[in-house]
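Every protein chain but one is kept in place in this view of the complex.
And now, chain A:
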Amino acid sequence: MAKTKPAKPQDNKPMEQILFLTADKLRKNIDAAEYKSYVLGLLFLKYVSDAFDVLHQKILKKEGEYAYDDPEDKLVYSAEYVFFVPEKARWNYIVTRAKLPTIGEEVDTAMDLIEKDNPKIRGVLFKQFAQSKLDKVTLGELIDLINNMDLGTEAAQRKDLFGVVYEYFLGQFALAEGRKGGQFYTPRSVVSLLIAMLEPTKGKVYDPCCGSGGMFVMSEKFVEQHQGRIDDITIYGQESNQTTWKLCVMNLAIRGIDPEQVKWNSEGSFLKDAHPDLKADYIIANPPFNVSDWSGELLRQDGRWKYGVPPNGNANYAWLQHFLYHLAPKGKAGIVLSKGALTTKQGSEYEIRKNMVEAGVIDCIINLPTKLFLNTQIPACLWFLNRDTNRLRKGEVLFIDARNLGHLVNRRTREFDENDIKQISETYHHWLNTRDEYEDIPGFCKSTVVADIEAMDFVLTPGRFIGLPDEEDDFDFTERFNYLQIELHNQMLQESALNERIKSNLSKIVEASNV
């Protein structure tokens, strides 16, 4: 035991430093928005190559179960969810070529070779390293830098590496990319909470705005932690940004998750639903907030709008209904949305919310604390939808106010820790599955019936029900008016006294001469 190295969680920081250095290296040649394609491309190469190498070595050494395997047999690798990397694409080979003027072409060839041997990622890898705008000396240095990262270790392979890298670039370069508003990476602790609430153990998991695939990666982890098999869940996704979609495919492929059903089209989930017939068991999504140009005017008659036609100016309620449409009869969904959606009375949104409450499809609403998201200050909440008509709590909604949970990791970012996630998800599970284990806790959670919500005019802000009001609700006109009147009166008296004081002071002023 003493010989094995303790697991080191500390390789986090150097990684970010290396990322910064890599970005810095490219700065003189390439637009900020393009950085990530180059860096992520090389990281991918290194990542699959390192993983390949670990297994390759084991087979060469004829360790244990690999004693009779052929080190060049592709099937051995795919059985272990490891990419087979042809010789000329292996990182060690690339490094030896790093100083040659043809390095650009060599990297492109390497990408090609990997794609040929791994059809699931065909057309996904970035192959523009030979372009003239990328100076070959810089590329060589970039390879050297990445060479110092050890990605083959189990610790590194277990991480949502691409998520971390993607998050980093998103944070650093969001401004440079002039990205459309509302799009951002879902922080890990929020994804963990969504997963802990939904517990997706088997069936179809769907994310119609899947980004780099963070929800899927965490779902997979959840399944593993609960002794399930990855094959028990099938992943369905859609993403409208092609670069992000490619990232997602890479992210899933290196973990052995089948990316087959993760689709890209530029029209997006509303105009061109990539899975029109899908009925998912779990939907986990963080749709872009408050999208105003979602082409709603083209979709007035759409079959998805069962609870009302969403307004053209905001896609929030279109997303909610898109999710409901795709839920299987016992399916559940967990969604991140802007807090405004809880109270809005814009156009038809009030009606849709009312209809959803009355139809009993809303299970739980969680108010989130501020500063959870990296790139936005918009207050957010979580919605949990449930289509199971036979559930114990049908016709009831659980409100949870999590504004006091989480801790600040730095001045701008808050995170939920394991205890926070446990507290919230256990409350929900007790409520959902039992009558006696759940209890209302003032200031934290409250179970309500539709009539209570109706009394609040279908405003779904958890604070209204739980007893932590969002603003002072103890408005007393007479009290305030009297107080302000007295204050005003005193100010008037002070003002006349001050006027006298200033007048007398100013009359003493004389200008000195000769200076």
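Quick notes on this one:
Simple rule for what comes next: a residue touches a chain if its C-beta (ideal position, glycine included) is under 8 Å from a C-beta of that chain, and two chains touch if they have at least 3 such contacts; residues count from 1.
By our rule, contacts and distances are computed from a predicted model.
One chain of the complex is hidden; its UniProt record names it "Restriction endonuclease subunit S", one of "histidine kinase", "ABC transporter permease", "Restriction endonuclease subunit S" or "Imelysin family protein". The missing chain, though absent from the display, is touched by one residue of A:60, A:75, A:408 or A:456; that residue is A:408. Checked against the full complex, the candidates A:57, A:292 or A:433 give a single residue touching the omitted chain, namely A:292. Taking the whole complex into account, chain A touches the unshown chain at residues 174-175, 179, 181-184, 289-290, 292, 313-314, 338-340, 343-347, 375-379, 404, 408, 410-412, 470-471, 475, 477, 480-481, 484-485, 487-488, 491, 494-495, 498-499, 501-502, 504-515.
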